[in-house]
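Some notes on the structure that comes next.
Removed from the display is one protein chain of the complex; every other protein chain stays in position.
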Amino acid sequence: MKREPSMLVEARGISKQFGGVEVLSDVDLDLHAGEIHALLGENGAGKSTFAKILAGVHRPTRGTLKLNGSKVDVTNPIAAQKLGIALIHQEPISFPDLSIAENIVMGRQGGGLLSRVPWAKIIADARQYLDMLGVSLDVTLPMRGLSIANQQMVEIARSLASDSKLIIMDEPTAPLTPREVDTLFNIARRLREEGRTIIFISHRLEEVRMLCDRVTIFRDGAHISTQKIDDISDEDIIKLMIGRTLKKFMRKHVAEIGDIAMEVSELSRPGAFEDVSFTLRRGEIIGLGGLVGAGRTDVARALFGVEPAISGHIRINGVDAMIHTPTDAIDLGLAFVPEDRAGHGIFATLSVEHNLTAAVPGKIAPSGFISRSLEREISRKAVDDLSIRLASLRQPIAELSGGNQQKAILARWLLTEPDILILDEPTRGIDIGVKAEFYDMIGDLAEQGRAILLISSELPELLSLCDRILVMSEGRITAEIPREEATQENIMQAAVPRKGVAA
Amino acid sequence: MMNSTPAPTRELAPARPTWHIVLVRPETMTFLLLLFGLVGASFLSPFFLDAGYILRSFTLTAEMSIVALVLTMVVISGEIDLSPAANMALSACIFAWVQDAGVPLPIAVIVGLLAGLAMGALNAFMSIRMQLPSIIVTIGTLIFFRGLAQVIAGDRSIRVPDSFIGINNVMIAGIPLPVVIFVLVAILLGLVLGTTAVGRQIYQIGTNQQAALHAGINAKKIKVGLFLVLGLVSAAAGIMAASRLGSVRYDLVLGGELQMVLMAMLGGTYIFGGRGTILGTFLAAWLLVIVSTGMTVANLLPAIQLTVLGILLIVAIIATNFIYARTQR
């Protein structure tokens, strides 16, 4: 009904590799001036990487960007700012000890180090930009102590101050209350009326439907589809997000399911997860699905005592368990392969051997003194059992490939002879071949009568391995689906937050 | 959507040959420097061919060297303590003051040791329980302990009884007792750090405290233990110094924290934790003695030694950081 809208951004063939892995391949995308454009996709589909390329945080491996018809090279965040591109992070970047006004203008003022700070102008400008957003804050107060919602407002004011034409909001609503979301949406609409373009990254379809004009779906690092929001149904969006055909991998044997190993009831840690209850039996693999940030890792950390729950009960083998520290958990026969391998798993500079035996000091040093031969023997066996590829046991573990590092972490825990294994994204960042090995290993472990809680964002992985799948969304369990009934669609349906915003 | 960057897949790296592993160890550097220093010094003066002379020189810094061995373990665990020199002074002052007031000698020694333990406990409380950075905390306690020593001793020196004087003149098989103690402590701590489960865990905590926590290692308990041991050993070292000097002043080993940190760094202990050995610090202690006696023999001002120590500290950190950056980070 209108004439063809003018083009603000034209991205052509944008690709990005991290260490040889292509996370974004040949993405073409056009953004109109004055639209709110949703980016949707599963975890790891490449939305955030694309946003970060636009904002100069990452540089593309290939591809070109045009802004208002002319080719641009966004080399760093400052360059992006000068071009009028702003990225609003979910947890905004700020200088907590500086005033709100300064946070709005920081990085924009020119002049040498000794040039004067025009306080009156900074404060007046900051007030003006916040007024434009309809937010009333004392701009002379420090950022520290501001709510996340208000920090986002400051970042948006910041983007106005640099007269940004393209404002990217990366999952801005996740930490907000429904009222704050309303305010944010009103502001976003006003910015659209001013002719600015907004990229809105979210998992909440309802919000996307309320706010956005068009929607683009990413999958596995590729651009799949761009459509007007009114032309596509929720079901179709979800279908496009999942899209891929199920790679056939099946467990060789399904283990015999035995007694209850762990019983979790009404476990809560406010702000992370609420009212989580489930039972896990010997020989059973339970999948924990959901989107990143749904609270799955928090539940795992609570079960293992890294960050204990505030309320609720855990029973292990029918006995009430007090788990305050990982040591407690290990004594009760739990093991935990964490998601963040580099940060929480490996001791990067220490040898493979030292990494393998880290959780079993008693086994290698029965007398308190480490027995080298015992350690060698135990490590050698662990390496053989999981066929970890390495040059030497004395090699620093950081020299191994990601998959072999992960095997080593799993091997560390198998040495504790655990009854219950919690695996958090165990196959993330691992190549296909090693992944298949992992699937076999997980199946074998269940067959040995161990109980397994598998957190995974890869739907095929959940579908092929698990006896039952729990789905979490926004800190709560929203579905429990038995193996026979589970499909990619019904897992995704439960994972995507539906409610939350009053219209 | 965060952390979605997959880890780079890497080809299998070949194991490095043994000679390479040995050669890039910082201790090797320390050892070569030590040999070099010895040869150079013996050209400078024939005194250096006399082992007795070197051993006697070593007694002057033996107390600090003993403390530096424990400090090495603290640094490997990822913390630091700048207060042990002040702890030595305060423990020694308390010991001397108490026995001067008529308390029997053995009890005075125990009081001194307990004082050191309490100082270690204060450091542990502030750094581990209160989770304040140990580097700042121990600057505070360094001033505090030294100040308390000043309160107790004022500007005078407190004499210790004649029967207690002269630990450095006690010879065991021709070797001064402080040196014997240093060697024994080095062997003991070397065994603890190199061959026990706790020693292994100290490296693990210093390498990645989060990973250690996830592996069920009680990092807090181990670190508190290290601070306590350091406090206790510092007190023992302070009392040894009192015996060697015959009297105690508040400025006992003033500025000694520099030399202790220097010994650890020069021995290849990594300032950010996770790496280092007792052997390295052991060798570095000897290296420093050779350097400083070399300078004394060459009639250089003590002041120049101060300059050299400062330069050595900076160069040692740069060098170890460089070596470790090349062999993984």
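Labels for the chains are A and B, by order of writing; each one numbers its residues from 1.
To be clear about the criterion, a residue touches a chain if its C-beta (ideal position, glycine included) is under 8 Å from a C-beta of that chain, and two chains touch if they have at least 3 such contacts.
One rule holds for everything that comes next: contacts and distances are computed from a predicted model.
Look at the chain that isn't drawn here: its UniProt entry, checked against "Butirosin biosynthesis protein H, N-terminal", "Integral membrane protein", "Autoinducer 2 import system permease protein LsrC" or "Dihydrolipoyl dehydrogenase", names it "Autoinducer 2 import system permease protein LsrC". In the whole complex the chain that is left out makes contact with A, B. Checked against the full complex, the one of B:L132, B:I165 or B:V180 touching the unshown chain is B:L132.
The omitted chain makes contact with just one of the residues A:G134, A:P178, A:G195 or A:P270: A:P270.
Residue A:R144 is the one among A:K71, A:K121 or A:R144 that touches the chain missing from this view. If you put the missing chain back, the residues of chain B touching it would be 82, 126, 130-133, 135-137, 139-148, 150-151, 154-155, 250, 255, 257-258, 261, 265, 271, 301-311, 313-314, 317-318, 321. Listed here are the chain A residues that touch the chain not shown: 77-78, 93-98, 102, 106-107, 109, 111-117, 119, 144-148, 175, 270-271.
Everything that follows uses one rule, which is that only the chains that are shown with their structure count from here on.
Mean C-alpha position of chain A lies 44 Å from that of chain B.
Contacts from chain A toward chain B in the complex involve residues 18-21, 23, 43-44, 47-49, 170-171, 201, 292, 304, 306, 325-327, 329-330, 336, 338-350, 354, 358-359, 361-362, 364-365, 368-370, 389-392, 394-396, 398-403, 405, 412, 428-429, 431.
By the touch criterion given at the top, residues 1-16, 21, 191, 195-198, 200-201, 203-204, 207-208, 210-218, 274-275, 324, 327-329 of chain B touch chain A in their complex.
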